[in-house]
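Here the complex is missing a single protein chain, while all its other protein chains stay put.
Our next item is chain A:
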Amino acid sequence: MSSYQGVALVSPISFGYQKQSPRSAAFFIGSVLRELITTSAIDKAEIDGLAVSSFSLGVDSSIALVEHFGLEVRWLEQINVGGVSGLLALRRAARAIEAGDAGIIACIGGDTAHHRGFEATAANFSSFSIDGAFPYGAGGPNAAFSLITANYMKRYGATREDFARICLDQRYNANHYPMALLGHKPLTLDAYLGARPIAGPVHLFDCVMPCAGGEGFLVMSTERARALQLPYAELRVADELHNAHRKDPVQDRSGWTTYIDDLYQQSGFGPEDMQFLQTYDDYPMISMMQMEDLGFCRKGEGPAFVQRTDMRFDGSGSAPGKLPHNTSGGQLSCGQAGSAAGYLGLTESIRQLTDRAGSNQILNVHRGLVSGYGMVNYDRGLCSAAAILSRGQS
């Protein structure tokens, strides 16, 4: 069963986005925790569960952070799977809340970005990448994703103009979201197409920018959220599958294909009922793959789908179809704050569903889909997860 009952997501926090920082990951995670406590006006002692995700904690682990932050928890998770960290933390926390193992769980992703720190992350990412990928030129995920993107373009006829649809609409959304690191800059089609080449079809504006920052939210029962008079979003259904389709020679789909029909069936909604979609957008082709695998269009129809779909949060674009997508600008425009990037779509969704988004608020929004993808251990992203959230009762 992938459905959930009475699980509330509360107090979405995005904190401290910056290109580089001399601070530690604990600073960003702890600052998110502080903001969670302040905005929800609860006592720190009421938080009895903690899930953290970070690539840059160094020698520390989740339990060290519990001591740093003076917490006392009966439920503790450390989930380091990059782009699906937020959804995995949410699924585990939700079951713990349902079972009564904990009362209020803080789910936080945060990472710092030291000078030249990305090189260290890339060089140490996994044993497969140390032996099988890092020596082959790029020293980061660009090579793997340019192979995946080139293969997709050849097989399904996608063009750079198709990927531009995703990047340009996301930048428009970021222009209305103050935290986005690139939100102050508009992006035009000419600038997108004329950008510096990075790896094959992948050019500068197709790549996320590693940065520092933190994201987080609280998970509790809907009764508790109502008692505390906190606006909340509700988790309806969620699932995950990792290392799916592992015999595919080049990745052009991931685990969503195996469970998305089930998610729609159990939630009673279809893709046409989703009022927003937050995908994991480390590269625009990966967002296109999620649109296909999540049932918004069939495999290979992603290019046509983005051409006929306006993905701006306010529907101000010219395309006839409307699907607000990555309404805060996604990682492509906000920056990729390590594991926090796996929480970005979730926190943005909770903001939207509790009318806290501010200048990028979608009007009359009741439900939406969040998906996660990640962990290029060798030549493809291994993880997939998706969740449908809805507006909580007021």
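Methods note: a contact is a pair of C-beta atoms (placed from the backbone, for glycine too) under 8 Å apart; a residue touches a chain by one contact, two chains touch by 3 or more; residues count from 1.
Quick note on the criterion: contacts and distances are computed from a predicted model.
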Identify the UniProt protein name of the omitted chain, choosing among "Oligopeptide ABC transporter ATP-binding protein OppF", "Acetyl-CoA acetyltransferase", "Short-chain dehydrogenase family protein" or "Bicarbonate transport system permease protein CmpB".
"Short-chain dehydrogenase family protein"
Check each of A:Lys19, A:Lys154, A:Lys299 or A:His366 against the chain that is not shown and name the one that touches it.
A:Lys154
Which of A:Phe134, A:Phe296, A:Phe313 or A:Tyr373 sits in contact with the chain that's absent?
A:Phe134
Touching the absent chain when the full complex is considered, from A:Ser14, A:Asn80, A:Thr112 or A:Asn142
A:Asn142
Chain not shown: contacting residue from A:Val52, A:Ile198, A:Leu277 or A:Leu369
A:Ile198
Interface with the unshown chain - residue positions in chain A
116, 118-120, 122-124, 127-128, 130-140, 142-144, 146-148, 150-151, 154, 196-202, 249-250, 378-379
